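Structure first, then comments.
The other protein chains are all here in position, but one chain of the complex has been omitted.
Up next is chain A:
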Amino acid sequence: MHMKLLSRVTADVKHTPSAHSTLDVLWVLYDRVLRITPETVDAPDRARFLLSKGHGPAAYYAVLAAKGFIPEEWLDDMGGWDSPLGHHPDRMLIPGVEIGTGSLGHGLGLAVGTALGLRAQGFLDTRTFVLLGDAELDEGSNHEAIAYAAAIRLPITAIVIDNRSATHGWPGGIPVRFPNWGVSVVNGRDHDEIERALRVVSDRPHLVVASV
């Protein structure tokens, strides 16, 4: 179902890597992992999913439509004047979207603050997820958040979609950039593998590298 919706967003022409690389992870998140529904988008103890990689949001929109957060009709006019769906998502326009992104390197810092805010308010079993691209990791702001989350053992889950799009690559692999994080490296198309990795809960931050 979501593949059909995705085609609807992209009008069957722009099957760009950035639009499709996230599809399986997003589907598993919303179908199997996240504690959030269209009815609980404002519940204070809802699971938080922050899409840091705000460019190429077609798969995100398709999944939100498939799960009933937004009407399917919205998918037909992405980027239009009357459309709430832009080429980068805006949290103020789209139900269920936690942060507006597009400029890279913002989601991980916001996720750290979100997780801290939830913990301070006693939502101890509310999980915070953030999704980045491997090229987005080039932004230095991410490294501030990676180091700090490790230092304070903040239990957030960062997902990096690795489609090898970083200009200079990440010699040695992405996990070595996340010292003192727990790490799972999964096939980013294998739903069961993705689910197992996303279900890992520990007392420190966890990285899921989804290779596509």
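Here, a residue touches a chain if its C-beta (ideal position, glycine included) is under 8 Å from a C-beta of that chain, and two chains touch if they have at least 3 such contacts; residues count from 1.
As a working rule, contacts and distances are computed from a predicted model.
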Q. For the complex's missing chain, which UniProt name, "Peptide ABC transporter permease", "3-methyl-2-oxobutanoate dehydrogenase (2-methylpropanoyl-transferring)", "histidine kinase" or "Transketolase"?
A. "Transketolase"
Q. With respect to the chain omitted from the figure, which of A:H106, A:R127 or A:H206 is a touching residue?
A. A:H106
Q | Option from A:A59, A:A115 or A:L131 whose C-beta touches the chain left out | A | A:A115
Q: Could you tell which one of A:D31, A:E72 or A:E144 touches the chain left off the display?
A: A:E144
Q: In the full complex, which bits of chain A touch the chain not displayed? Write them out.
A: 44, 90-92, 98-100, 103, 105-106, 108-121, 140-141, 144-145, 147-148, 151
